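Beneath this line is the structure, given in structure tokens, with notes to follow.
Only one protein chain is missing from this complex, and each of the others stays in its spot.
Chain IDs A and B follow the sequence of writing; residue 1 opens each chain.
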Amino acid sequence: MGDRVMGDGVIGDEGGGAVRAPLLSVRDLKTYFFQDDGMVKAVDGASFDVFAGKTLGIVGESGCGKSVTARSIMRIVDRPGRIVGGRILLRSAKGTGSNEIDLAQLNADGAQMRAINGGEIGLIFQEPMTSFSPVHTVGNQIVEAIRLHRAMGKQAARDRAIELLRLVGVPRPEGRVDEYAHQLSGGLRQRAMIAMALAADPKLLIADEPTTALDVTTQSQILNLLVDLQERNGMAIVLITHDLGVIAEMADDVVVMYLGRVVEEGPVDDIFHAPKHPYTRALLRSIPSVDSPPRRKLPTISGSIPHPYNRPPGCPFHTRCPDVMPGLCNVVEPPLVPVALGQMAACFLYPEVRAATAAPEPAAGGGRTPAPLLPTAVGRR
Amino acid sequence: MGQGNGRRGNGSTAPAGDDLLLEVSGLKKFYPIRRGFLRKVVGHVRAVDDVSFDIRRGETLALVGESGCGKTTTSRCILRAISPTAGKILFKTDGGRVVDVATLPRERLRALRPQMQMIFQDPYSSLNPRMTILNIVGEPLLVNGVKNRQERIDRVEELLRLVGLRPEFMRRYPHAFSGGQRQRIGIARALALNPSLVVADEPVSALDVSVQAQILNLLLDLQERLGLTYLFVAHDLSVVKHLSDRVAVMYVGKIVELAERDQLFAAPKHPYTAALLSAVPKPDPRARSRRQPLRGEVANPAAPPSGCYFHPRCPYAIDICATDAPAFEEIVPGQWAACHRARELRLPGIALASSA
Partner (left out) sequence: MADTVPIYDPTKATVTPSPAALAPEATSGPTAPAVSAPGPLAQFPAPGEPLLTSDAEERVAVATQAQLMWRRFRKHRLAMIGAGAVIAFYLVVALADFLSYADPEASDAQRGLIAPQRVQFFLDGRFSPHVYAMVGERDPATFKRVYTEDPTQIIPLTFFAPGFDYKLFGVIPADMHLIGVEGVNPEETLFLMGTDLEGRDMWSRVMYATRTSLTIGLVAVVVSLVLGVILGGISGFYGGFADTVIQRTIEILRSVPTIPLWMGLAAAMPKTWTVTQVYFAITIIISLIGWTELARVVRGRFLSLREEDFVTAADLVGARQSRIIFVHMVPLFLSHIIAATTLALPAMIISETALSFLGLGLRPPAISWGVLLQQAQNVQTVALSPWLLLPALPVILVILAFNFLGDGLRDAADPYA
């Protein structure tokens, strides 16, 4: 048991052996907010991989750090937030693993980051109204986004903007291109924003709660659109949402976050049908579903999410966990390690996690070893 | 407006002989659209357009629909938080008399207030940040004549316990509580006066997923213990299915379908209901299917389409749908729908959707 090797935590390696290099690898990302009345560890050690043509779902409740994770990748974290550690490796399409850029090392306002944002990475926000300037037409803003990243004449860019609007299912794009954001309905606005995000053919699309502000019928239109677009151009999608239904519908791999920590990650089917972390399990049990029997008491998670200022020591979920082990869970922070094929969890219920905590193994397979979390005396005795 | 033509003689959507607590008929709320310097009325937003339904004592009726469908306006008209343009809202008081809330004069309305209360959607906006929990929950008591402070403290203590909060916290301000706890405080305030009807306007949609279940359980539990009647306004069908006895689906100011919960979910009679049911993402990746989402968007209530408001988006629309508004009729016993083709269509419900 003690000889389990900690790899770099690659999940979702498709079918035996042939491991494709992920498009984006986030390793041990830490983004903290330094505020007057204390420090908030908004993201505290998130690691995951995003593969071309696949959708990674990041799911969690308020304060779990899912949006800050997305903003960290784009390097648009607002002050007083700052990336204090970790790597964000973006691989260029030119070769496998040969051309890596660590976004965390780039100047957030530099030319290179600006070229990547909107170029290789597209972004969709929750509220499309605030993402469009009210004084420019939607078309002009898309044209500008195109010309920022592509050497293109005005007329050509305008033609492409119309084409993009048609692609995302905006009816009558030749007319809509000259309208202002406030003239469009919520669903159309969201489509226009997707068109803008696609302006430079990004390899990666980050969608932060793209359908939360929309009605269910519009939501299903937008989700369908994202699936269609992905099939068409093979881009990777990072989908951030609090809605487990949307995750089940869209994601290939899932990252579950709680209070800034990744508590579980794995393929979508395992997350929903064989969840490992007590939080994931409890969350799935507690949501009412149209398929579940009505008017029955739902199993609940006790208490409420602690304020990020007061993140409990040890496992952040221990205050609400039904399987809490006093003396362990409230003292030591469990690392995220593989507990089943392709599935990782950060919970001391699993021997792999306890082993990773207790035994400081030397690096055996070239992978990184988590720092020893316990005094070595415990290991010896 | 055609609606109401096919209604039974007693004007009720519930089986005859039931103990009706509330009977709404022909409810309308129009907002004038004003333009120009002289603020001339150039049209109306038909927020609620001829809505009729009733609620039996002790049941939960859910009002479901997308944003702008008029469900919230309907619920606020029933409480007379806003005054309806037309229609009757008959409420059976604790004394057994029936009053029309829609036209009740102000002073008599004040006397009726304790019997119908509301739980709000936003747990932040619904509690006054400058008042302690004691004063917030005690306000209904104070306003309605409980002048003795100790008496109020005792009752607030009892109420906080009822909703699962520690009474020691009653001297704190709302900012010290989480969203779920604030929602419990809001519920305690609504229950302070022993209402018979509680209007819950999206009570869990602003809460975190892990807290929603706690509040849903609390609402079910309170209904059982206190015999409450709920008018439950929501957009989330899974929550509605979990909590309600009967469901009314609204679209652009009108009720398009009203039925017992199981009937409506298993065999919807209105294409819009069926579309809503299939649009809900199910939390199971194995139930994933390539759905046919509804085309277009919700119609503008200021300029609704001709005929059936749903016809531009309806996959089953025929010629008559564009010209004639369908009547709201009882299609099968206990199931009412406003659709020209309600009797012939076999629409997929949840059972079909999940087995597919």
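Note that a residue touches a chain if its C-beta (ideal position, glycine included) is under 8 Å from a C-beta of that chain, and two chains touch if they have at least 3 such contacts.
None of these values were measured; they are calculated from a predicted model.
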Among B:Ser67, B:Ser125 or B:Ser289, choose the residue that contacts the chain missing from this document, as touch is defined above. B:Ser125
With the full complex in mind, choose from A:Asn99, A:Gln112, A:Gln183 or A:Ser302 the residue touching the hidden chain. A:Ser302
Looking at A:Met39, A:Ala274 or A:Ala340, which residue reaches the missing chain? A:Met39
To test your reading of the contact rule: which positions on subunit B touch the chain that is missing from view? 39, 76, 79, 81, 110-111, 113-114, 116-118, 120-122, 125-130, 136, 139-140, 143-144, 164-166, 169, 171-173, 175-178, 180-181, 184, 186, 189, 192-193, 214
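The working rule: only the chains that are shown with their structure count from here on.
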Any idea how many Å lie between the Cα centroids of subunit A and subunit B? 35
Enumerate the contact residues on subunit A facing subunit B in the complex. 61-62, 185-188, 215-221, 223-224, 242-249, 251, 268-269, 272-273, 282-284, 286-292, 294-301, 304-305, 307, 320
Applying the document's contact rule, which stretches of subunit B touch subunit A when the two form their complex? 66-67, 178-181, 208-214, 216-217, 220-221, 235, 237-239, 241-244, 261-262, 265, 275-288, 290-291, 293-294, 297-298, 350, 354
